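A single protein chain has been omitted from the complex, and every remaining protein chain is retained in its original position.
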Amino acid sequence: MKDVSPPHLRHNGRRASAFIAPALAIYLTIIMAPTVATVWISFTEWRGIGDSPEFVGLDNYRHLLRSDTFWGSFNRTMAILVAGGLAVFFFSFLFTMLLREMRAKKFIRAVLFFPNIVPPVALAIAWGVLLAPRNGLLNGFLETVGLDFATRTWLAPDLIFRSVIAGLVWIYTGFFITIIMAGVDRIPKHFYEAADLEGATPRQKLFKVTLPLTWDVLSVAAVLWVITAIKTFEFIYAFGGSGTDPSISTWTLPVQVYAVALGNRSPIFALGQGSAIATVMVVLVGVLVILIRRIMRRKVVEF
Amino acid sequence: MQTIVRLSLSQRIGRLFGRLTGRLFVWVWVFFSLAMLAWLILAAFKRNNTVFRNLWALPDSNEAHNFQDAWDLLNLTRTTLNSILTVGGGTALTMAVAAPAAYALTRMGFRGASPLTSLFALGIGVPVHAIIIPLFVGLSEVNLTNNLWGLTLAYMGVSIPFAVFLMTGFFRSLPSELEEAAVMEGAGPLRVFSVMLPLVRPGMVASSLIVAVGLWNEFLLALVLTYDESKRTIGVGLLNTFGAMRYTSNWVGLFASVVIMLTPLIILYTWMSRRIIEGLTVGATK
Amino acid sequence: MHKRERNRSRWLALMAALLTLALVAAACGNDDDQDASSVAPATSTPQSGDGQDVADTADGDGQDSTDTGDGQDSSDTGDGQDSSDTTAVQPDEEEDGTLRYFSMWNEGEPQQEVLQEIIDSYEADTGVDVDVLWAGREVLTSVRAALSAGDPVDLIGFEAEPLAGALVNTGETRSLASLLDQQIPGENVTVGDVIPSSFLDIYAVGGEPHIMPYILNSSGIHYDGRRLAEFGIERPETWDEFIAASLAAGENAVQHDGLINFYNAYWLYWLIVRHGGPGAFNAAASDPTGEAWRSDAIAAAVEDLVELVESGVLADGYEGSNWPIAQQEWANGNGTFNINGTWLASETASYSSEGFEYRLLPFPTTEGGFESAEVYQIGWVVPNAADSPSAAQDFIAYALNSDRLAGMVDVAKNLVPRSDIGVPPELQDAVDMLASSPAGHRPYDGVQGDYPELWIEFMLLDDQLFFGQISGAEFINRMADKTAEYWASQ
Partner (left out) sequence: MASISLHAVTKRFLDDGPAVLSGVDLEIADGEFIVLVGPSGCGKTTLLRIVAGLETATSGELLIGGSDMSHLPAGDRNIAMVFQNYALFPHLTVAENIGFGLKIRGMPKAERRSMVEEVASLLGLAPYLERRPGELSGGQRQRVAMGRAIVRRPAAFLMDEPLSNLDAKLRVEMRAEISRMQRRLNATTIYVTHDQTEAMTMGDRVVVLNRGVVQQIAPPAELYQSPANAFVAQFIGAPTMNMLAGSVSGGRLAVGAADIPLPDRFEACSGPVLVGARPEHIGVADPGEGHFKGRVALVEHLGKEVQVHFEIGPVGDEDSYVLVATLDPGEVPSEGSKASIVLDVDHIYLFDRDSGSRLPAP
């Protein structure tokens, strides 16, 4: 095939590779090769350096399928993804709509975004202090204002994970408001003016103007949420506290990877096992991202 | 603003009410976030034995030594230095390789740019947990565990995908004439790049901030790839402090540590929040 | 320190009690049945008059160390051949005068302060540079990282169970047999003279000690002595009495941090050991068919646990209490009982209410059940990968000096394995418990250390039982299945 690119771009494959090579090399070494290696390790039983990995085929996966701990972690991860996701997107949209007409918009957005730059350990400490069963700020507040009946053992087994999700929603809503608001702000004002002239209700404006015109941004946001939800580790790990292992009732997939493969108070160093869970995470992200792109791609509108 | 459709009184009241409750809700959320921060800051000045007794009391004495304790326990001079080295170094090096890569991917029009861009984007979805085991083993093999260079390298690796993603957004938004003008004037690829680079300075600043904040708060890699006290970063330091504080039940000291860690972030944030927020949105909406 | 003198006699009894522990350990299905039983003769040696003789075990190697005051080769079991292998390696290695020590303590904990003092004086006395890492409880993660990186780790100090599970049982530690003959600097005794072999034998490999304890813990139910009087309650001894006492002990009778899985596990593990005897829990976990879970003893234990949960004596919100909140409350006088390790006195010392009288209730007995005490050691190991193994041994010997180790008693309020140092007054009950107990067992009956993966599944199910989410029968069925599955996958 004849090269018809302009002369200054002619040898750009070669020139560009000089530009890309450093980033690509590091990326492949630090991200891609280890990912592949993780998949491979997931088919072995291995305690780490000094021990030789023994190929065990799908044993690790079979073991996971039967493990209550794994399914607990899996379900909690999915709970963050789905329940947390619905809440995050609901609040993000609600706030975006409300903030459009509020004067302190920038200030509020900055406050809501703030948890995203705070170390998750600090957030986890704060969240723990808030929800402690006795002495907790929330219960203390409720008692102070006379709402004693509303106090709960927020960290009891039936509530603890909802409390964790609530914490994540509190943290991430600010982030997604920011993204969605940017998408909404891109929509030219005249669409809304036209809708107003036609007498559209706020709900109609949301469904007929805002949603279709922010669809591509929403698709990016949804992908980011999937990644965020499945990756979330620091907050949950630190929420269980340091110095002891996080309670098994708060384990998610990444926490379990850490607990079985990397460390813990009484470590197992089951690298094969941990890699199998990590592989499940990668597959989960992959499948969901592809799914979201498929579902949301068609409806992109140019304006 | 004019509306053609007339609303009945009850509809109008309903709408007003809806808007007011909505705004109230927003302010409650904002207040809640600020109140929690305020409580932590105040608690850092309280006494350990009364801090949970009287939740809403103001500090009755200035327990500044909480901060001294926290400072020592966090080993703050050391951990801050380590964090600045690894986060600063990691961010600078990430941008140093991500910017040319993003430039080449968007502006050099070579075949394969698009699949390569996707390949980089793929990395955003890879959880750290999926790489950390082989990464740890591999870095051990080359003696880069428990080593700030090794950690910096790992930080580069995990930051590159997002940085490239953000920077391609910024580069894509530049007009191609500028580049062509440079080419016409006889500039080679490096020169053209150096002419284009200042044009994406806002993008560089925003991307650096986002990468740096992410790394500053990171602790899994630091926890697994280093173990030595002298190699601890501030994120791991806070986690360890949390652990130690629980054994000694020095809650106010813990709050003081949190406050110490938050202070630079709050200052940075009040100063730079617009940049951070806008930088993020360019990446997501372009 | 006249306290120490007073306590000395109690120690004699304690040591005697511990003799049986090795037997239990041998029986409870550690992989090395052979090795464990080979130690048995040694442990059955002594009933003799003074503590040092009791402690004097047979592990001394062939060569006589002449400076150990009293001749002690009497009970030599003749395994000198074995240990000479290990001793032979050590002198050849080049040591650089630095000792890399990974410790489980966090900075600011009293034990850390005591150790720091020992380290400082060791450095001053010997010129050896001790490079210590206060790693906290995830110390083994750091150890793994260091070993993988090929960095030297000469000495690791941690709880014996995870040490055994993660390092000793996988053959990554050195024999400390030669250490037993080493003289303790500043004293005219050897290590073997003062550390009872019964402790060492629990985690021995091939008859040789690998973990050298420096702190001794146990667990039981703690209370403020003044409170029972306040409520007019007799000190309960049996399970039924304990439940009755708890019901009478006012609000939040039993404080408990329910978010700590292994605190929750205390109850059931103790109940199983009480009903089925030491080793019963371990036996259930090590039964490849899982059927051992269906024993009467375990059924009775589960029934008792359900009784505890349903009686309502557990403090409000115990399921959602994150350590150390419940123990803080308890130490502040809100609540009567708290099941915990004997470190509780040390941990709560800084915030307990004024005049707090630390008392310990041995875990209540059950009808027709067994008596036994938990022996929870914290000790040192020297990994195979150590660069300076002999410096590590020197340090251990140095730190075991009675004046230096006394800091663990006086400052950190812990028990130590040396009989001649004494006990902190807060732990008088613990010593009495250990001394009067006819038998001993490992923490969690060794399940945590021996089967860490199964242990996680156990804690998960135990939590559900403890929080009233599943029935006793369901628990037993699922635990039996889990165990069978676990063994099938091994």
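Letters A, B and C mark the chains in the order given here, with residues in each chain numbered from 1 onward.
Quick note on the criterion: a residue touches a chain if its C-beta (ideal position, glycine included) is under 8 Å from a C-beta of that chain, and two chains touch if they have at least 3 such contacts.
Remember, predicted model here, so these are calculated numbers, not experimental data.
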Which of these, B:L85, B:L119, B:A187 or B:M272, touches the one chain of the complex that we don't see? B:A187
Residues belonging to chain B that touch the chain removed from view: 175, 177-178, 180-188, 191, 195, 198-199
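In this text, only the chains that are shown with their structure count from here on.
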If I rank A-C and B-C by number of C-beta contact pairs, which comes first? A-C
Between chain C and chain A, distance of the C-alpha-averaged centres to the nearest whole Å: 41
Could you check chain B for residues that touch two or more other chains and list them? 52, 136-137, 140, 223-224, 240, 243-244, 246-247
Multi-chain contacts only, two chains or more: what residues does chain A have there? 48-49, 135, 241-244, 262-263
For chain C, which residues are in contact with chain A within the complex? 106, 136-138, 140-141, 144, 147-148, 161-162, 165-166, 170, 172, 258-262, 316-317, 319-323, 325, 329, 448-449, 452-453, 455-457, 459-461, 463-464, 467, 469, 478, 482, 485, 489
Chain B partner contacts - residues on chain A that touch it in the complex: 5, 8-9, 12-13, 15-17, 19-20, 22-24, 26-27, 29-35, 37-38, 41, 48-49, 94-95, 97-99, 101-102, 106, 108-122, 125-126, 129-130, 135, 137, 140-141, 144, 170, 175, 178-179, 181-183, 186, 196-199, 202, 216-217, 220-221, 223-224, 226-227, 230-231, 233-234, 238, 241-244, 253-254, 257-258, 261-263, 271, 274-275, 277-279, 281-282, 285-286, 289
Listed in rising order, chain C residues that touch chain B in their complex are 106-109, 133-137, 141-143, 145-146, 148-151, 323-324, 328, 347-348, 350-351
